[in-house]
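As structure tokens, the structure follows; a few thoughts come after it.
Of the protein chains in this complex, all but one are displayed in their positions.
Letters A, B and C name the chains as they come in the text, with residue numbers starting at 1 for each one.
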Amino acid sequence: MIIVLKPDATDEQIDHIVEKLDDLNLRPEVSRGIKRTLIGVIGEEDVIRNAPLRAFPGVEDVMPILKPYKLASREFQQEDSEFNFGHGVKVGGGNLAMIAGPCAIENEEVLLEIAREVKAAGANILRGGAFKPRTSPYSFQGLGKEGLKILRAVGDELQMPVITEVMDPRQVELVDKYSDAFQIGARNMQNFNLLSEVGQTHRPVMLKRGMSATVNDLLMSAEYILAAGNKEVVLCERGIRSFDSSTRNLLDLAMVPNVKGNCHLPIVIDPSHATGRPDLIPSMALASIAAGADGVHIEVHSRPEEAMSDGQQALLPDQYAEVMQQMKTLAEVFHKTIPEARGA
Amino acid sequence: MIIVLKPDATDEQIDHIVEKLDDLNLRPEVSRGIKRTLIGVIGEEDVIRNAPLRAFPGVEDVMPILKPYKLASREFQQEDSEFNFGHGVKVGGGNLAMIAGPCAIENEEVLLEIAREVKAAGANILRGGAFKPRTSPYSFQGLGKEGLKILRAVGDELQMPVITEVMDPRQVELVDKYSDAFQIGARNMQNFNLLSEVGQTHRPVMLKRGMSATVNDLLMSAEYILAAGNKEVVLCERGIRSFDSSTRNLLDLAMVPNVKGNCHLPIVIDPSHATGRPDLIPSMALASIAAGADGVHIEVHSRPEEAMSDGQQALLPDQYAEVMQQMKTLAEVFHKTIPEARGA
Amino acid sequence: MIIVLKPDATDEQIDHIVEKLDDLNLRPEVSRGIKRTLIGVIGEEDVIRNAPLRAFPGVEDVMPILKPYKLASREFQQEDSEFNFGHGVKVGGGNLAMIAGPCAIENEEVLLEIAREVKAAGANILRGGAFKPRTSPYSFQGLGKEGLKILRAVGDELQMPVITEVMDPRQVELVDKYSDAFQIGARNMQNFNLLSEVGQTHRPVMLKRGMSATVNDLLMSAEYILAAGNKEVVLCERGIRSFDSSTRNLLDLAMVPNVKGNCHLPIVIDPSHATGRPDLIPSMALASIAAGADGVHIEVHSRPEEAMSDGQQALLPDQYAEVMQQMKTLAEVFHKTIPEARGA
Partner (left out) sequence: MIIVLKPDATDEQIDHIVEKLDDLNLRPEVSRGIKRTLIGVIGEEDVIRNAPLRAFPGVEDVMPILKPYKLASREFQQEDSEFNFGHGVKVGGGNLAMIAGPCAIENEEVLLEIAREVKAAGANILRGGAFKPRTSPYSFQGLGKEGLKILRAVGDELQMPVITEVMDPRQVELVDKYSDAFQIGARNMQNFNLLSEVGQTHRPVMLKRGMSATVNDLLMSAEYILAAGNKEVVLCERGIRSFDSSTRNLLDLAMVPNVKGNCHLPIVIDPSHATGRPDLIPSMALASIAAGADGVHIEVHSRPEEAMSDGQQALLPDQYAEVMQQMKTLAEVFHKTIPEARGA
């Protein structure tokens, strides 16, 4: 950490800061220049991070040097993480998660219909929402426990692992009973109590990036889950807020190599929420594989006109099958495996 | 709602959409132009909003006309809302909330010291965090119940109403016991279950705008609380994400007249989080009053070097007293009242 | 275009608007609903666009339906455009522009060294800046005419077409003399006089998207060039402003299918400026091809430590050769051609 002093910082102010740092068992080194004096602080940045050094008289700026996350970092674990979602589906370390399904679970018939289609196309994890975070209190909020049971039944019948969103710490126990993995939605990326709660389970957690979260914010939220004891975190990019309303969000695909440089966790891309437009999803799915992502998450619905949530952004099963075919070709080019979901 | 059809939409597609709208008891009117056909839909937009019309073949775009919120709107209630925080402090309808206090409650001695100073300066609501949402799992997370007790004790001693953040639906009952009002933080603005939970209490809720929330998103979150039965929602602008890192966030002061045109709820501005810089807080506090805000929320700490959270952005009590003095002058110019907190 | 009236619009106001529209030879259709009255306007949107309808009493909102660009649109030209840059290098229509070279032209020796390397790797257009838009007046501003001569000489020697930036209408004639194509930089995307000026030449123009330009803004700027008579416009995405400072800009790769749905012009991606980080460039170059881009623009420098501009974001020639090799593989998968630059 580097402390930059104001041009008119006094010797007393400098001494006062140095004392404080000494008290914290840090090693300050003062460099006096013509225009500015700097204090370099070498030692545990965590200790320093919690000290309000910017509040000290004479301080102009405080610049951190080290990353604030540890368990998520490559320094903690150099090799890529790889997790087991069940039914033979591994994610990470060269294995691609192909997650597909409807936005919301509506009833068993439709979910089974969609699940059969996406599995036949090559999807290896089934998604579907039972608890739906909706902007309006007047919109369909999901089937709740009933939806979870349907999801489990369909997953069992087709021998596919399933994933579903959890929105509330009070739902964790229930979701844990029915689902193979947890999804934390973008709006809950910084719902820290929820992160701690899923951090105490033994299931993989797919953590979606918040709409205004930096890459660093995302990794710090992952760190909450890791620090609570659950090592199985999959990151998910689903677009961030931007100024152009021609797409629902802005897909930040460069976050894939950006994260991978510093972090060992797998990354899945969700072009459905990132663009909100079925006509853009296929090329963004292909670009995701080329960018080095560990999976692609796509919303698929066989009867979009009857969908109870986000029907307008779902691919039809045929469209999904077509883009899966191209993703398989790219997976081969990049020496990646798409594990097949299967019985024990 | 207006449905814009693709240039090549067929008659069958148009008939299919019209049928669907008839089924929903809506009245579609088809206008055939040279370049595009439009279908105007007159009736309850809520019904339409939940129908995935964009998923219908032949549809290019769907444009809503009406606002999606009701209880928060001026159409529902024309006059400004005014709520009672206790100890004689009304907020809204010409009464200004002057909320001040430390970021986190650290111990009773310091909180009492700060509270005395801000009350003497003119603050009428005391703030302090017992549950702290922190980006890092390794940072101080607040004193919890112990903190709530301290806050209550100090509020009682000084006869000031108190407000504190609630982060988790499971904390609502506890916070309800100790605090006069709830604060929902920016990171939880779309924690819909938490909104519903505080919507079932009988205390004012200050709802902070999320970092990437549009004004419309904020009002929809307020609608969750109102729809659950609690009419006492105060909105709070605390800055949104932007690209210039020279301030912590970007204060959107134009949201004050923007919201007030459509919504009857009071609005408080938080220049502390919006700027993150003590040198910018005073002029933004004054600008808030001039913009028509119903209150200003400022973090104050008497010993910022020892603060356990955000010490670098707190004003010193003297600085707070100075800006309060100027705010009082402006309040007079704009014919606003700053209620005094007092015993029963 | 749809005009939405205020809930309390009077009949006089409605009549007044209808009269105005009749005067403009447009055909208004009034739909009176319970909550709002709408006026649909069918006819040339250009005429309407310039009428300040939002300023009329009783008007709440005006919603355009048609795209504001014409010559750039698929409605004007359905098939993809394809342009000739010289030396056998076609761009668009399945042909990929592989543009490479240093940020700035520094001297003939270095440029020739770099050009040889990138050509050997497979680049087919050489780039280099003679006029450099620099944020600081104290930074190196480019060699000017001297630089243009060097660029021409190296292009001739290696039989490669060359492209270079033009910043000022007064430079167009000079650059036209030495370069095979013009580049308009992001900062000049809305320098409308410059656009008109290059619109009067007969050379391809690569138009870079501004840092805060929507896709629509970009296409409107292309329209300026097309409307001035020059049909050879290549669009270039180089990242837009966002809130995460871990990359220089935010690459919006979804703009490729987004633009291609409505517009026939080729699109080149510039991962060098979009990310500003050599470690992210290769995977973003590959993702660009997978997303359907018509080319990739990469800054390469053989001696980055001596570079006079942006050395820190350049790839080394070896790194470029490696990513070109992978891009060739992807080009084959997607049935695209990388034309070879060659003598007449």
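Note that a contact is a pair of C-beta atoms (placed from the backbone, for glycine too) under 8 Å apart; a residue touches a chain by one contact, two chains touch by 3 or more.
Source: prediction; values computed, not measured.
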| item | value |
| --- | --- |
| Omitted chain - touching chains that are shown | A, B, C |
| Selected residue (touches chain absent from view) among C:66, C:298, C:314 or C:341 | C:314 |
| Candidate in contact with the missing chain, chosen from C:84, C:159 or C:212 | C:212 |
| Touch criterion as defined above, residue of B:212, B:230 or B:312 at the omitted chain | B:212 |
| Identified contact with the non-displayed chain, of B:3, B:206, B:284 or B:307 | B:284 |
| Absent chain, residues of chain C that touch it | 20, 46, 49-50, 52-56, 62, 68, 133-140, 167-170, 187-188, 190-193, 196, 210-212, 217, 220, 223-224, 227-228, 240-241, 304-308, 310-312, 314 |
| Positions on chain A contacted by the hidden chain, ascending | 2, 4, 7, 27, 29, 31, 33-36, 38, 40, 42-43, 61, 63, 65-66, 75, 241-243, 245 |
| On chain B, residues whose C-beta touches the chain left out of the figure | 212, 214-216, 240, 242-247, 250-254, 256-258, 261, 271, 274-275, 277, 279-280, 282-284, 286-292, 329-330, 333 |
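The rule is simple: only the chains that are shown with their structure count from here on.
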| item | value |
| --- | --- |
| Between chain A and chain C, centroid-to-centroid distance (C-alpha), Å | 32 |
| Between chain C and chain B, distance of the C-alpha-averaged centres to the nearest whole Å | 40 |
| Residues of chain A touching at least two other chains | 212, 240 |
